[in-house]
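Removed from the display is one protein chain of the complex; every other protein chain stays in position.
When the chains are written out, they are named A, B and C in that same order, and each has its own residue count from 1.
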């Protein structure tokens, strides 16, 4: 049994951790919150140079083909410091959509530029309220022209292109590539619970789009992209949970009340023990997800839902208890706590809420039970 | 606003508390656990003399017509000491079934003897697994003869008669009176989570039964009996929860570890604060139930479900945390903790489990929302 | 058992309704922190004898009962007239003055406060002393007939607009923690005071930090003895108004409405069993809080004083707010992050509440402190081991953070 991240991936993770500690302190995300910048372009460029943006891209398309595990550990490190870069959208969702479904021409055109950090992509599935479902999709492509509204779209204000889920005139769900500089697009910034996500609403009026390849299998393809994203997101969330746990732990040791560190009180101890437990269980489930992703296992759907749900629990609990441990300081804008609190909720909704992933998991378990 | 138990009912409650403290110490229920006795016949006789058994019976049928609130506070006091008497079955379920549906002849025959403690009744609804539902009823009465199996029936081994839920040859649900000495009945003791409930399985083979009156409205009548029972049970449960809270509190003050009372540790304090909160919320909801019962309000169904569910939460939590507060002592047969733990679960299932009452409550709320 | 007023209560309620019907609509507000209209409304209340119902008449109150105050508050709530701006002054500062100020001072300060002409604030918490209030470090040094104040306070509502404040400071660092405190009131326009709004997690600023740089207070504005400040502070804290069960933000009604308006798998969301179970849980809690409140009101109506039992309302309310807000966002699904009022269901009420909920769980006593209060004061469990009671304050460990 070797149920551990590979030595290669660990090495990448260690480099990433050191690099991000130095180059992505919390001042970067503060600048995004204060609307000075939209994302950390400097860091993004460095990430390209370090090969991280091409980690999931095959070598023949300009990538470094580092494998799923490396993507996972990078996500974990990014989650830990809330690095303000379009990772979960461009490097995870958009890249995996193009790798899985793009035509060779599209791959040749897009992937090298994505690996080089020259263009940013995002993924537009949501149309307002509701969880992922073909029935929710009203955006329609007819004669190569897209009409519809997509929101919220994370990183929509920094992306150059978007992969869109829409149906065609026959009602079949498909994936489309759309250059965001095309005419007919109105992009409106959206106030989001997590202001660092550059969220927009995209409205399309007769916009020229092209199908992403020609081999999708309708909703199944969308779901598969979400499954892969769920595993990577689980690592990002676990990284965030771990950061919250460490912040709370450090504060509980430093902060004194009643003449003693607040961490010596059982109320604080037991709270943080619970956070530790949730985080460790999430990490273990995330590892299972990474294994399934790496093996492209038939268990991917089950593993992805398990990993993501477990990580949602852990990150949201950790973020909440981190604020509570910080007491009055925790509810100030000045403290970093709220940024994790916002991010925890935001990542728990980005690819569908908990009810959606619960249903996804149960349907897998039912199939196994009856199959 | 006078949202409090009436002075009259409080006086009865105070008398009952003093009386039960003296006459129903935990030694009585221990004798039931040890199978020395099946119930406390002595106490039952005293309860008859004090008028408690006739509290819910009209004066003209030999009762004392003390009103719903008095029944409620008596249940609370009985719940507090786990008095081993067939209260929830005979005084609550069977009595209310007869009062609501019995013919005058049946009332004249049965109620005075019940008030006098001469006969004990119980209520047979369950047929093995499942929550209350007409679809679960297989017992059938044809030509005045009952065939079927009923289990678990609480207090079945001490009861003289049973009110049975069965359907007729047309499939309509009805209530039937059956003398347990009738021929064709096999009564088999059942091992129960709560051994003090005298639980049996009743098997009926062509047993002569008579309809309980002639004016039931099918399942609605059964449900109404359950609603009334739910309110009274909520008080019994709240009494049990309060007893657990007090036991745990007293133990936490007396028991020392690490040179200090364990009640000075936040782990214990916060646990018991949570029990206190659940118990107070349950008590408040039970009062609402008592109000609805007393007024025979249209809100009875909603109030009953709210009161019972709230009391299930409180008693089960209190019983569990009482054991946990007692630590090693709590898991011994010798300590009283487990008797409350068993009773808490048992009362939470007796008239249907939490899923049943949740559904009952939601359906009421839906009706209000749409109606 | 009934939900009806006694004849006396009913009569009072009728009076209150008539008063509110006559004046209420004009002063309706949705911003309870606003001073707009608040002052004018307060004067009208004072004239009609509703500004301080339980105060004795000699102090400008009505000499009424606790239950009358409850009735007035219930009725006023229908008009959205609950201005928070005077709450601290009337609820906490004035009762402290009643107990410790001179007759001349009462003459000078009570009426303007009651009529909303002068606004008061409370200067208690400090960055290093929140739950542990007695750990404050703001220094008060006596200089002839005056005291010189240096230090920093935090979480002071309305500090930037208040006219006066009550202040707890440390006059003796060598005495044990609770023995070295002295209590004052002061003019907030005194030289050396600087107020900075604190931006909260929500982006709003409802509180201030207050810095004291050689601020001078005349000794006759000291309340209580030198070194007796803790006793005075306890009087202030005992007068915190009975906590309400509703922490603000969406409650059962709203999440039920949301679950009716949204769909899951083509069905209204509230048809889903998982959603139903959550709704039932919140309904039960919500009802439990409502009827617990009724029980407390009944006790007041029978002449009892509010006790620590009311802590459960604040605790349960704050936790429920957090859960409901978070679950509401889950129900909205991928659109749950959206805070634009036009795009998000129910004008983003769930998202707003989600960000405010952590404030509810900390402000006015953290959940942990509330549970301690219930355990110790209601259940009678023994206090925690205290190592900070008998040593000189300056010797107490303050950790590497200081």
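Everything below uses one rule, namely that a residue touches a chain if its C-beta (ideal position, glycine included) is under 8 Å from a C-beta of that chain, and two chains touch if they have at least 3 such contacts.
All of these numbers come straight from a predicted model, not from anything done at the bench.
Engineer: Please identify which of the visible chains the hidden chain touches across the whole complex.
Structural biologist: A, B, C
Engineer: Kindly state which of the options A:65, A:109, A:160 or A:280 is in contact with the chain not pictured.
Structural biologist: A:280
Engineer: Any idea which of B:125, B:209, B:245 or B:301 touches the chain not displayed?
Structural biologist: B:125
Engineer: Quickly run down the residues of subunit A that touch the omitted chain.
Structural biologist: 1-6, 69, 245, 249, 252-253, 260-261, 263-266, 268-270, 272-274, 276-277, 280-285, 287-288, 290-291, 294, 306, 309-310, 313, 358-359, 361-362, 365-366, 369
Engineer: Residue-wise, where is subunit B in contact with the chain that is not depicted?
Structural biologist: Looking at subunit B, the ones touching the missing chain are residues 125-126, 128-133, 135, 151-152, 190-194, 197, 199, 201, 253-261, 265, 267-268, 316, 320, 323-324, 327-334, 337-338, 341-342, 345-346, 348-356, 358-359.
Engineer: Tell me, which residues in subunit C touch the chain that this view leaves out?
Structural biologist: 272-277, 385, 387
By our rule, only the chains that are shown with their structure count from here on.
Engineer: Let me have the rounded angstrom distance from the C-alpha centre of subunit A over to the C-alpha centre of subunit C, please.
Structural biologist: So the centre of subunit A lies 39 Å away from the centre of subunit C.
Engineer: Just curious, how far off is subunit B from subunit A if you go by their C-alpha centres, in Å?
Structural biologist: Inter-chain centre distance comes to 52 Å.
Engineer: Counting only Cα atoms for the centres, state how far subunit B is from subunit C in Å.
Structural biologist: Computed from C-alpha means, the inter-chain centre distance equals 42 Å.
Engineer: Of all the residues in subunit A, which ones touch at least 2 other chains?
Structural biologist: Touching at least two other chains: 265, 267.
Engineer: Residues of subunit C that touch two or more other chains: which are they?
Structural biologist: Within subunit C, residues 368, 371, 384 contact more than one other chain.
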